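Presented below is the structure to which this report refers.
Every protein chain of the complex appears in place save one, which is left out.
Let's look at chain A:
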Amino acid sequence: MPDSVATTDLAYDVERVRADFPILSRTVHDRKGKPGKPLVYLDSAASAQKPRQVIQAISRFLEEDYANIHRGVHFLSQTATDQFEAGRAKVATFLNAPSERSIVFTRSATEAINLVAASYGRTFLSEGDEVILSVMEHHANIVPWQLLQAEKKIVLKVVPVDDDGVLDLDAYRDLLSERTKLVAITHCSNVLGTVTPARVIAALAHERGIPVLFDGSQAVVHGPVDVQDIDADFYVFTAHKLYGPTGLGVLYGKYDLLKTMPPYQGGGDMIESVSFAGTTFKAPPSRFEAGTPPITEVIALAAAIDYVESIGREAIAAHEHDLLQYATQQLSQVDGLRIIGTAPGKGPIVSFALDGVHPHDVGTIVDQYGVAVRVGRHCAEPLADRFEVGPTIRASFALYNTRAEVDALVASVLAVKEFFGA
């Protein structure tokens, strides 16, 4: 992601973008034949809606080209294999990975992190070795390391953030030591929106020969990511937050590293030969793709990437940045509302608390106005503890959101305050 982006891009035609998303034209809470409220979808950080282009790519593949891949000698199998591998190449280009051999498909970003923990971690980490995380990690980038901790007696170190939610780079520098064997840090916080300085994080670790994993699930959605430029050793993201399908995650790994790692799961297309005397395994990425992979999903992700590229990642970033600024400004004017996470250059995510009203009550009431937000701790419980806020309300913006939808959010929050006399 860029460290900063230009403000409003006047050329951005959000209405044209919205027309690509069928779900955005529906109403919610329809009653007895009466239309309800227009959907204001501000929960894209949890899962983004799908454009018609992705939906059609799924239908077309299933209707015309579907077959299992890599095994069949028949026409459809070859066609499906070609499209699947073209999808891998597209993801590689999307991340500017040096080769598609560095792209491993998993079930989710969570599984991709688990793969690294289970394969790289179990092989190369031993008792007393340290893994550095940050306090703003999603549970998916905490729990796999805790499982490894229980198994290998490794030590987890946590980089703090300041009151704005900016990663404490000095503390990070101090935590790096001879015992550090891996750094695993988010590229963009799903709660605070904080974008971490990935290039600096990687460079400081690499001075000591320590590999770095970035959780990019929120980052790839909001702007260009270049894994070679930031020099990531591992980079993970999920398809469904990038306007693609559920059930598909991506692990990028430097090929020389992937080659050193043993299989994580066994079976299916990841083998070279099997006998009861023993099994030999294929090279990466096949080595890490046991069983029939998510074929349709990879083709759908390729369509999602095409879609995002057709609009332009810089243009999307500028549009979302405008929404973030507008939302921050408008919400800041609401009495008793506190925004959690005010780092400069943050992604388009606004988490906030409202004095005297519990987020669950806020979520239920704004939903009646058609406004879909996330309430809770957003799978980042240590961060909620850090800011001593417990659950919060999170509005997350995507390429299809508008300033009018920000106004709808603010109006619904004001209605909550009136309802509760807060």
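Note that in this section contacts are C-beta pairs under 8 Å (C-beta built on N, C-alpha and C of every residue); 3 or more make two chains touch, one makes a residue touch a chain; residues count from 1.
The working rule: contacts and distances are computed from a predicted model.
Choosing from "Extracellular solute-binding protein", "4Fe-4S dicluster domain-containing protein", "FAD-linked oxidoreductase" or "SUF system NifU family Fe-S cluster assembly protein", the protein name stored in UniProt for the chain missing from the display reads "SUF system NifU family Fe-S cluster assembly protein". Screening A:22, A:128, A:291 or A:390 against the full complex identifies A:390 as the residue touching the chain left out. Contact with the undisplayed chain is limited, among A:153, A:208, A:259 or A:360, to A:360.
In the full complex, chain A contacts the hidden chain through residues 29, 31, 36-37, 357-361, 364-365, 368-369, 375-377, 381, 384, 390-391, 419-420.
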